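Notes follow once the structure below has been shown.
In this view, the complex is presented without one of its protein chains, the others remaining in place.
After this line comes chain A, so read on.
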Amino acid sequence: MPKQLATSFGKLFDDLEKIATEFERGDIEIDEGLKKFEEGLAIAQKLKTKLKEVENKIENIKKKFEQNGDNA
């Protein structure tokens, strides 16, 4: 399901940015920091893998929109 992949890509990217921002603010505890650091690296790795994984898909919707338009 490309939708799920793309959704989780956006979600993962947001998560990574959030962790980076927390570090930037500089008020993170050291234990928490280590945990977040590992989590962040794991997310970055997943994102990179995802970038290589999937391709774009084309669906022709000629019939769908023409029917829809006539009903409207």
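As a working rule, contacts are C-beta pairs under 8 Å (C-beta built on N, C-alpha and C of every residue); 3 or more make two chains touch, one makes a residue touch a chain; residues count from 1.
Operating definition for what follows: contacts and distances are computed from a predicted model.
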Inset, instruction - Determine which name in "Cytochrome c biogenesis protein ResB", "Exodeoxyribonuclease 7 large subunit", "Hydrogenase formation protein HypD" or "Anthranilate phosphoribosyltransferase" the UniProt entry assigns to the undisplayed chain of the complex. - result: "Exodeoxyribonuclease 7 large subunit"
Inset, instruction - Over the whole complex, note the residues of chain A touching the chain we left out. - result: 2-3, 5-7, 9-10, 13, 16-17, 19-20, 22-24, 26, 28, 30, 33-34, 36-37, 40-41, 44, 47-48, 50-51, 53-62, 64-66, 68-70, 72
